[in-house]
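Heads up, one of the protein chains got dropped from this complex, but the rest are sitting where they should.
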Amino acid sequence: MSRRLPTNFILGAILVALVVGTAALSLVWTPHDPTLLNIPGKFDEPSSIYWLGTDQLGRDVVSQLMAGARNSMAVALIAVLIGGSIGVSLGLLASAIGGWVEDAVMRLADLGFAFPALLFAIMLAAVLGPSLSNAVLAIAFINIPIFARVARASANQIWTRDFVSAARAAGMSRLAISRDHILPNILAAVIVQATIEFAVAILAEAALSYLGLGAQPPASSWGRLLSEAQTLLYLAPQLVLYPGLCIVTAVLGFGLLGDGLRDITDPRLVRER
Amino acid sequence: MIELANLTASFDGAAALRDATLSVAPGDRLGVVGESGSGKTLFALCLMGMAPDAANLSGSIHVDGQDMSVASESDWQAIRARRVAMVFQEPMAALNPLRRVGVTVAEPLMVHEGISRQAALARALALFKEVGINEPEARLRQFPHQLSGGQRQRVLIALALACNPALLIADEPTTALDASVALRITDLLVRLAKERQMALIFISHDLATVARATNEIMVMYGGDIVERGPTTDVLETPIHPYTKGLLAALPKWLIAQRDAEGKRSRLATIPGSVPPLPELPQGCRFAGRCQNELANCATERPALQQKSVGRSAACHLLDRDAS
Partner (left out) sequence: MSAPLLQAQGLTRRYRLPRQSFFQSPPVLTAVDNATFSINAGETLGIVGESGSGKSTLARLVMAFETPDEGQVLFRGQCPHTVSNRELRTMRQQFQMVFQDPYGSLDPRRKIGWSIAEPLRATGADGDPTKQVDEALEQVGLHYSDAAKYPHEFSGGQRQRIAIARAIVTRPALLVADEAVSALDVSVQAQVLNLMMDLQDELGLGILFISHNLAVVASICDHLLVMQRGKTVESGAAADILRAPSNPYTQSLLNAAGVAL
């Protein structure tokens, strides 16, 4: 069996590694303190000290981007993990029990889909106040129906397979079967979905922070950087470009990775015979 | 019209098909019998130029005198469907579920012969009648899922016959069908071969069906042709130990007799199992499982030799008995 990895996977992996690596790096090192104000040095040109120059308050752009990466990644990761875990559990439950429970869960998922994500985030912010953690909650909430659907659809297919019937014949409970047989066999589809949802989550966080509902100063995020730079479009357009490019890179990277993973996992499962 | 000489197909140095030598003339009905790993499907694919890319081929194939060993894909495309056609095992998988079956059969006619859609559909109708599909006019417009298994297989046969090939290869055409339907499909193939003066290669693991459909039979094991001869002769008096073992292992119609102690007799079996490709013995492929194995069987490959008129087998025992 030829082991050539698909190009989109490799490309995606490189981009994701870049972004995640930068975010991780920012935990221990940035060229400068991203919060350090340096008003006299505002709007500096890129130089050997400030590699991409400084922003309107003299803060190093590179450091800001790196710190922003950290928050964007963290929000995306945590939100998708939380939303994914709850969603997959619901999907497995729906598939295992079937009947009216399955219908109820799926209708709830439909409700979740129908509700505009941003509106929910705004509502949440209105009630709980804007913060990064509320952004996480909002994005996690939106992911629940997506994973519930994917998990349920994949799980339904696995339930029909003979080795699951054999487990039933052996006397295993539905819970045990879901845990031991269904979950491992749907993991491929779920992981693929998760990488795609990372991309979406990064965009969502950027949107929320742009609207002022996510990262609050001094916490930095790409969305917030975009938002701040918006008013300075004519003074320093590059300040809009940099965070924008970062978002594009991350979203593209995760998207490609997800696509590549899908290519890798699907044909293999078929070829397993 | 098709001649193979020492055709060998290897994967990573291990030969999955060894020195297949054969000639098929119009009107011949040859059965190819073997179990998993016998190389029979690979053999069929080679006849169509459809061997997997990973396969390393050597030896020669001549179709209508044309040397196909160095043929390109487009050379093969000219031959496929027009001179050599194939009917596959799974009718549902081989038909596009989104296309009406009439269109599926008409399409090769439009492509290969450049006739109009109307004319092609008229030919498809004629083919449907020839293969015995009931209510052919209505069926033309139906989708595969609306047909029964037997009817789908007839559609596949019609598709294969569309461009009047000289050789039809049927790879396990009846395996997915009920016994009674399988019988009718088998008889259909025989009738078509006779009426069209077409050569038929019938590949199957089901000896009963092969017996019914063919006048000559070829037994394969581990990529080698181990025995060949007239069908009834080979099945009644097999020469090669594998053929003997295979026939002995067939469930007999001896209804489950229990003896005085209430015990039932067991089926005869061939001990062991087919080794994976890289582990097949280099000599006789059946070495290691044979009841009458000689010292040189595992290392020296027996050639396919004639024992009597029209009957040949590849076995060292023949040499021993002859001398």
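Letters A and B mark the chains in the order given here, with residues in each chain numbered from 1 onward.
Methods note: contacts are C-beta pairs under 8 Å (C-beta built on N, C-alpha and C of every residue); 3 or more make two chains touch, one makes a residue touch a chain.
Predicted model, so just to flag it, every value in this text is computed and none were measured.
Interface note: of A:181, A:224 or A:262, the residue touching the hidden chain in the full complex is A:181. From the options B:74, B:118, B:197 or B:269, the residue with contact to the chain not on display is B:269.
Contact with the omitted chain, checked across B:131, B:198, B:235 or B:315, is made by B:235. Across the entire complex, the residue among B:74, B:118 or B:180 in touch with the chain not shown is B:180. Take chain A: the residues that touch the chain left off the picture are 161-163, 165-173, 176, 180-181, 184-185, 272-273. Take chain B: the residues that touch the chain left off the picture are 35-36, 149, 178-180, 182-183, 205, 207-209, 211-212, 235, 245-246, 249-258, 262-264, 266-270, 273-274.
To be clear about the criterion, only the chains that are shown with their structure count from here on.
Between the CA-based centres of chain A and chain B the separation comes to 53 Å, rounded to the whole angstrom.
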